[in-house]
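Right, chain A next:
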Amino acid sequence: MIGILKSMAQTARVVFRKPATVQYPEVHREIPNRDRAFPVLIWDEEHDEPFCTGCHACERACPVECMTVVMKDNPKHATGESKRRKIIDEFWIDYGRCMRCNICVEVCNFEAIGMNNTWAGHELSRFDRKELVMDLDQLMAQSKAGKVDPGLRA
Partner candidate 1 sequence: MEQVTAQKAAPATTPEKQVEGAPVVVPEREKTGIEREAERLTPAPFEPGTALYRQILPGIVQVPADALLAVSRKASLWPMTFGLACCAIEMIATFMPKHDLDRFGIVPWPSPRQSDVMIVSGTVTKKMAPAVKLLYEQMPNPKWVIAMGACATNGGPYTRYDRVMQGVDKIIPVDVYVPGCPPRPEALMDGLLALQHKIMEERSK
Partner candidate 2 sequence: MPFHTLLDNYLAVFLAVIIGFFLVATALIAARIFAPFSKEKGKSISYECGMLPIGQTRSQFHVRYYIFAILFVIFDVEAVFLFPWAVNLAHASYTAFWDMVLFIGILGAGLAYAWKKGVLQWNK
Partner candidate 3 sequence: MTQVFFYIMAATVISGALGVVLVRSVVYAALFLVMSLLGVAGVYLLLSVEFLALVQVLIYSGAVMVLIIFVLMLTRVEDLKQNLDGDQRPLAAVAALALLGAFITVASQTTWPRNVDELTVVPFTSISDALFNRWAVPFEIASGVLLVALVGAVVISMQEEGER
Partner candidate 4 sequence: MENVAAGVSLQHYVVLSMILFSIGVYGVLARRNAVLILMSVELMLNAVSINMVAFAVYTAPSLFQGIIFAIFIIAIAAAEVGLALGVILRIFRNRGTANVDEVDSLKW
């Protein structure tokens, strides 16, 4: 009997405490700087081109093989605007398969890829799983707009 009253008192006490709920769609709570949502490519502001040189290191290191990298000669290098001889041509990441393990970021020697740490990196529900395969533009859009500053680069 006493124990029962005790537990009922406990629940009653909780009624007067503050609910822990964060009202999600309205309130987006503070997301840690190191948050690892999904890998995105970083945009090199001064040369106005991606850092990525398409060196395939991340592609090789990805445990689930969800990346595809195509490399090409850098036109800007010919004109001398940039020191990068090679540059990324095509880049696909299948977010539907990525396990967010951060390895691609660690192996990249050019700090060209980083983990998205914004809410945009999480709210990615799609009606068709093909739409989860992100191409180069989608991968770079965010950092082009200067919206992402990955807490975790290599």
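A word on the picks: all candidates are chains of the complex that A comes from, given by their letters.
Worth a mention:
The rule we apply is simple: a contact is a pair of C-beta atoms (placed from the backbone, for glycine too) under 8 Å apart; a residue touches a chain by one contact, two chains touch by 3 or more; residues count from 1.
Owing to the predicted nature of the structure, the values given are computational and were not obtained by experimental measurement.
Only one of 1, 2, 3 or 4 makes contact with chain A in this complex, and that is candidate 1. Across the complex, chain A meets candidate 1 through its residues 19-25, 28, 37-38, 63-64, 94-100, 119, 122-129, 132.
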